[in-house]
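Excluded from the complex is one protein chain; the other protein chains are retained at their positions.
On to chain A.
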Amino acid sequence: MATTNSRTLARFMLLPSVILLLAWMIVPLCMTLYFSFIDYNLLVPGDKEFVGFLNYEFFLTDPAFFESFFNTLYLVTGVLLITICGGIGLAILLDQAIWGRNYVRIMVLAPFFVMPTVSALVWKNMLMNPVNGLFAHFAIWLGFEPIDFFAQMPLFSIIIIVSWQWLPFAALILLTAIQSLDREQLEAADLDGAGPFSKFFYIVLPHLSRAITAVILIETIFLLSIFAEILVTTSGGPGYSSTNITYLIYTQSLLQFDVGGGSAGGIVAVIIANIVAIFLMRLIGKNLEG
C-alpha cells in the first residue's frame, strides 16, 4: 500500500463505509441538536417553536441533573475501582498453576455473557431481595437485620451489580498482560532481593499499566451509558438517588414525553462523555504509547 495509485484506490474503496458511518452518526446527532432547540412535547401538540437555549437551561438547572451527574461519576469510578483492583487480583490468581485452570478461566468469564437485564434481575430477586434473597438469609443466619439493598444503598447496589458484570472483562485483559511478563525479570528481581510486594509494585504493576489504561478507557465508554441495570432494579430511585445522566434523559424524554428537553440532555451527555474522554486521554493516554 505504498504507491500513490494504490493509496488513491484504497481511499475510494473506503468511501462507501465512511459515508455510511458518517450518516449513521451525523443524522441522529443533527436531529437531536435540532430538537434540543425547539419546544417539542408529545403531550402538547401544536407548533414546535424555536426556544433557543431554554431546554438546556431547564435541564442544567434541574436539581436532578446535578444529582444524576454525580451519580454517573460515582457509578463509573466505583465500578472502575472494583473491576481494576479485583481484576488484578483475579488475574494474578488465574496466572498461578492451579489444577483445572482452563475451566476456572472459562467460568470466570461467564458473567460477561449474561445479559445486563438478566443479571440485574438475578441480583435483585435472588441475592439482594430483603425477604427471599441469599444475602438476607445469610444476615438472618448471622443474627443481623437483613439489608434492603435497593432502598438503603441503591447506587452502591447498582455499582456491585455492574462490577460483577465487568470484572471478568478486566480480569481477562489483565491476565493476558500478566502472561506476557518476562519471567526472567521476576527472577532477576528475586535475586535482587525484592519481596512479593516490591515485585508487585515495581515490576508487575508497571508492566500492567498499558492494559489497565485500555480497560479504563473501554469500560468508561460503556459505564457512562449504564441503563438496563437501573431500569430493572431501582428505576432510578428512591428519588433520584440512583439516576444517572442516561436514565435522567430517559425519564425526561420518554416518561415526560418532553422530546426537546430529552434532546438537550442527550447533547449534554455527549459533551460530558467527550470531556471525560479528553480528560482520560490526557491523564493516562501516554501509557498507550510505545
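Quick notes on this structure:
As a working rule, a residue touches a chain if its C-beta (ideal position, glycine included) is under 8 Å from a C-beta of that chain, and two chains touch if they have at least 3 such contacts; residues count from 1.
Just so we're on the same page, contacts and distances are computed from a predicted model.
Only one chain is not pictured, and the protein name UniProt records for it, out of "Glycolate oxidase iron-sulfur subunit", "Dihydroorotase", "Glycerol-3-phosphate ABC transporter ATPase" or "Protocatechuate 3,4-dioxygenase subunit alpha", is "Glycerol-3-phosphate ABC transporter ATPase".
Among A:Gln185, A:Gln256 or A:Asn274, the one in contact with the hidden chain is A:Gln185.
The hidden chain makes contact, of the residues A:Ile203, A:Leu217, A:Leu231 or A:Val276, with A:Ile203. Per the touch definition above, the residue from A:Leu60, A:Leu73, A:Ala194 or A:Ile221 contacting the chain not shown is A:Ala194. The chain not shown here touches chain A at positions 182, 184-185, 187-195, 198, 202-203, 206-207, 209, 290.
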